[in-house]
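== chain A ==
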Amino acid sequence: MNNSQSNVNHEPLLQVKGLETAFSIEGKDHNAVDGVSFNVEKGKIVGVVGESGCGKSVMSLSVMNLLPKGIGKIRNGEILFEGRHLEGLDDKEMNKIRGKDISMIFQEPMTSLNPVFTIGYQLEEVLHNHFKLSKKEAREKVVQLLSAVGISRADRIVDEYPHQLSGGMRQRVMIAMAIACQPKLLIADEPTTALDVTVQAQILELLQDIQKKNDMAIIFITHDLGVVSETCDEVIVMYAGRIVERTDVQRLFNSPKHPYTELLMGAIPRLEEEQDMLATIDGIVPSLTKMPEVGCRFANRCPKAMKECSTVTPKLAKNEEGHEVACLLYETSRPEEEVLR
Partner candidate 1 sequence: DSDDSGDDTEDTSENTDSEGDSGEDASGEPQEGGTLNYAIDSEPEGILSPNFYGSATDFEVIQFGIDPLFEYDENLQIEPNLADWSTEDNKVFTFTFEEGVKWHNGDELTVEDWVFALETLADPDYTGPRYANVQTIEGAEAYHSGDADSISGIEVVSDYEVKVTFDKARVNNLLNVWSYPMNRSYWEGVEVADMQDSDKMRQGMMGTGPFKLTKVVPGESYQYEANEDYWKGAPKLDKVIVKVIDSKSVIGALENGDVDMVPVHPTLGKQVEEMENVDLRTYPGLSYYYLGFKFGKFDNEKKEVVEKNDKYADLKLRKAMYHAINRDEWIEAFFSGYGSKVNAPVPTNHWIAADQSELNDYAYDTEKAKSLLDEAGYKDVNDDGFREDPNGDEFVINLAHYASTNPTFESRAKALTQYWEEVGLKAELQMIESSLYYDKVEKDAEGIEVFFGGWSTGSDPDPSALWKSDQLWNYTRWVNEESDQLLDDALDIDKVGTDQEKRKEKYVEWQKLLNEQLPMLYIAELEEIYGVNKRVGGVEFDVSGSNSPHLWYIQN
Partner candidate 2 sequence: MLKYTLRRLLGMIPMLLLISIVVFFLALAMPGDPFSGEIDPNNTDPEYIEEMREKLGYNDPIHVQYWNWITGFVQGDFGKSVKYKIQVSDLIAQRLPNTLFLGILSLVITYLFAFAMGMTAGRKPYTKLDHFIGGFNYMMLAIPSYIAGVFAIYFFSFQLDWFPFNGSVNIAVDEGTLDWWLSKIYHTFLPALVLGAMGTASYTQFLRNDIIDNSNKDFVRTARAKGTPEARIYNHHILRNSIIPLITFLGFDLVSLVNGALITETIFTYPGLGQLFLTSVQASDYPTLMTLTLMFSFIVLVGNLIADILYGIVDPRIRID
């Protein structure tokens, strides 16, 4: 999994710096992603976890420049892909990258395919978008791709329509579509949430296989910590539009630092251990319009909250082990001027 080590050039594949994405609700802009920075290295799988509504999808759509037009926009920050600025690119430029260098798969395999076109047609389209291919070549390539994602009757499936396929198959088709141009980065937004466990296992297996084969980086969005623990190299924990913790997977699960992460992990029942009571987090993620202006956004749900938590905004900072966390319990997270005061 560490194929990227061989790469001498240490520039990360994707750099996100201070990303702020806002939606306009009733005429006002509200940040759904609020100052998010992270890197994705070549060939790594980065997991993003957090409760529903905390901005995971918006963050990934920002990278792809797929925010709903007129409603959502990137307000601030930089997105660098192989050193190239993506923010502010127009559709035409972006279309050269989308599907080729960066591709994406979504949670709902049922609705993500256009119901009125055949599978083959939709797969060929992505090839035609980026390469000059004859019809025949494209079709051959498509059959190849479908076989590669483990679809058995690939030559028949190309002529079928999405509704004729099961959920698992459709997600495979989506994956085939995403890897058709051998992208360097794949963004997978909850790709297995809608699937059954046994099928989820198939898909995860497949993704990992492909990742290895293509030396592809993956941003893997999920709220299932179990999935993260088994697939990812690094984990980003998001809460209310911000990153609260970020480190490699082992360290996160062995010694979570942010109270939110801790609670999240305590809340899931484990197969291996007996738990009497599960941890709970009172309340819910605040909606966009109700985000506290300053302070830690988790403060009002945090059992360890201190007085200053609602006035001082913690910053995401690395400790010596390279474990990043944004919580005032840790000195590193205190903004400099606050420390001085």
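These made the cut because all candidates are chains of the complex that A comes from, given by their letters.
Criterion: a residue touches a chain if its C-beta (ideal position, glycine included) is under 8 Å from a C-beta of that chain, and two chains touch if they have at least 3 such contacts; residues count from 1.
Keep in mind the model is a prediction, meaning the values are calculated, not measured.
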Only one candidate among 1 or 2 touches chain A in this complex, and it is number 2
Interface with candidate 2, chain A side, in the complex: residues 64, 66, 68, 91-92, 94-100, 103-104, 106, 108, 111-118, 125-126, 129-130, 161, 163, 174, 177-178
